[in-house]
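With one protein chain removed, the remaining protein chains of the complex are shown where they sit.
In this document, chain identifiers A and B correspond to the written order of the chains, with residue numbering beginning at 1 in each.
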Amino acid sequence: MNRDWADICGGAVLALLGLGVAINAGLRLDFGTLRAMGPGFFPTVLGAMLALLGAGVAVPAWRRGAKPVTIRWGDAAAVIAAILIFGLGMSRLGVVLACFLAVLIASLPAPHPGWRWRLVLACAVTVLTYIVFILGLRMSLPVWPRLP
Amino acid sequence: MTITRRAILALSAAAFAAPAFAQDWPTEPVHVYVGFPAGSSPDLLARIVTEPLAEKLGQPIVVENKPGAGGVIGIQQMLANAEGGHAIGTSINGPLTTSPRLVPDLGYDVAAYIAPIALVATSPLVLAVAADSEAADLQGFVDLAKAEPGALSYGSVGQGSGAHLTAELFDAEAGVEMLHIPFTSYAEVTTSIIGHEIDAGFMAPSAAMPQVEAGKMRMLGVTSAEPFAQVPDVPVIAGNAGVPGDFKAELWNAFIAPAGTDPAVIERLNTEINAILSDETVQQKLLDMGWQAAGGSADDLAARIGADTAMWGAVIDRIEAAK
Partner (left out) sequence: MSAWEGILYGFGVALQPAVLVYCLLGVTLGTFIGVLPGIGAMAAISLLLPITFYITPEAALIMLAGVYYGAQYGGAVASILLRLPGTPQSAVTTLDGYPMAQQGRAGVALFTSMISSFIGSILGIVVLVVLAGWLSRAATAFGAADYAAMMILGLVAASTIGAERPMKGFAMVVFGMILGCIGTDVNSGAQRFTFGQTELMDGINLVALAMGLFGVAEVIGNIRNAERQAAPEPVSLRQMMPTRDDLRRIPFPALRGTALGSFFGALPGTGSTLSSFLAYAMERRVSRSPERFGKGAVEGVAGPEAANNAAAITAFVPTLTLGIPGDPIMALMLGALVIHGVQPGPLMLEARPEMFWGLVVSFGIGNLLLLILNLPLIGIWVSMLRIPFRYLYPAILIFVCLGVYSVRGASFDIAAVALIGMAGYLLALARFSPALLLLGFVLGPLIETNLRRAMLISRGDPMVFLERPIACGFTIATAALILVSIWQAWRRHVSKAEEGK
């Protein structure tokens, strides 16, 4: 059936998240009193509110039709992987190598065949990054791989 | 990877990777980790010392600002980059004395992971009130506080901050009870005192001074054992208004290294830093920022860390017991 799955799922996830936050904060953080509100006061209240709002988004959407949305997991995975490689690899690999690898991985899902442009792009972006951030902004970053 | 594991790895790496000959050190640029952002007081203080230090060492010094968690992240990052033996750090007192009590998952044990180099500077706090406060002096303030426990409120720069713990210590020693209102910066505390929202605050002298000069605030006392050069007219709190004579609360700033650093390197750095601190222009620059140049041996710093950890630990015990 063609329901508004985006709102149903989105609302449900937010509702569960809100419930989780409220329960977690309620159990582990001091709620306090109105005079001296504890660290748990706001998270508990906000979590409960989010649970209600999430339900408020999801329930009416059940009776509503909408165009289905497609999630492009492949594109997302490539982008996320590129960011993680760059972020976590930078300290060991150095900016130059990490940047080159990240650009290569990020460019994988682009719907344009060929390897050459990807390699050229990776080189170009790496050079640009070096010029802007290392030479220009003088950010203190490891540039080259650190040999063990 | 958890922080703890990261720190332990760094520690073991440091122990093995120390350079072979201290007289060759440094063989590459030295990285000084500062747990506060560029332009902040601890950062400027580090730069005042590192600029001449770089000349003396004959290698450039890169100040690495790794702000976060009240300075704790700076120390964690110094430990994580200890490999190679060219990472040292500066830290305020908090991460070396009170953070082990206040921060869960700290990731380092001060005694085991950190080698003290030298104390750089100390700073007391001043007890500041609005210019038109009813309290004429410290005695008047204590009288007001005693008249109705909890009626006077004070601002600090956060739960467990030096300003908060100092006020708690003052409460205990003077036998009063004040209401704690946590803020996040001295700017907020100042506004709140001037706006008569809160009554007082233990503040950095340089944060209170401009308002005092403009006639908007007054300083009732200073927490050091002797009058402080930046505010010489402000009486010391110790031995005044019924506060015991040994009352003393100071913030400080020190150079540290990862444990396992060659003792000769520590010795060298200690000597150079002490030489820099004996320069009068450096002393004046520090004083303009509200810091009194200190110095001393690495063992002095270790003793200071131990003593302050015990003293603030007792204050934290009291706060926790009151909860």
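Note that contacts are C-beta pairs under 8 Å (C-beta built on N, C-alpha and C of every residue); 3 or more make two chains touch, one makes a residue touch a chain.
On a predicted model such as this, the values are computed, not experimentally measured, just so you know.
**Student:** Would you list the chains present here that the left-out chain is in contact with?
**Tutor:** The chain that is not shown touches these displayed chains: A, B.
**Student:** Which listed residue (B:Glu64, B:Glu250 or B:Asp308) would be found touching the missing chain in the intact complex?
**Tutor:** B:Glu64
**Student:** Mind pulling the chain A residues that touch the left-out chain?
**Tutor:** 6-7, 9-11, 14, 17-18, 21, 24-25, 29-30, 33-39, 41-43, 46-47, 49-50, 53-54, 56-57, 69, 71-72, 75-76, 79-80, 82-84, 86-88, 90-91, 99, 102-103, 106-107, 109-112, 121-122, 125, 128-129, 132-133, 137-141
**Student:** If the missing chain were put back, which residues of chain B would it touch?
**Tutor:** 2-3, 37-41, 43-44, 47-48, 64-69, 72-73, 76-77, 102-107, 153, 158-160, 179, 181-185, 187-188, 190-192, 194-195, 197-198, 206, 209-211, 213-214, 216, 285, 288-289
By our rule, only the chains that are shown with their structure count from here on.
**Student:** For chain A versus chain B, what separation do you get between their C-alpha means, in angstrom?
**Tutor:** 37
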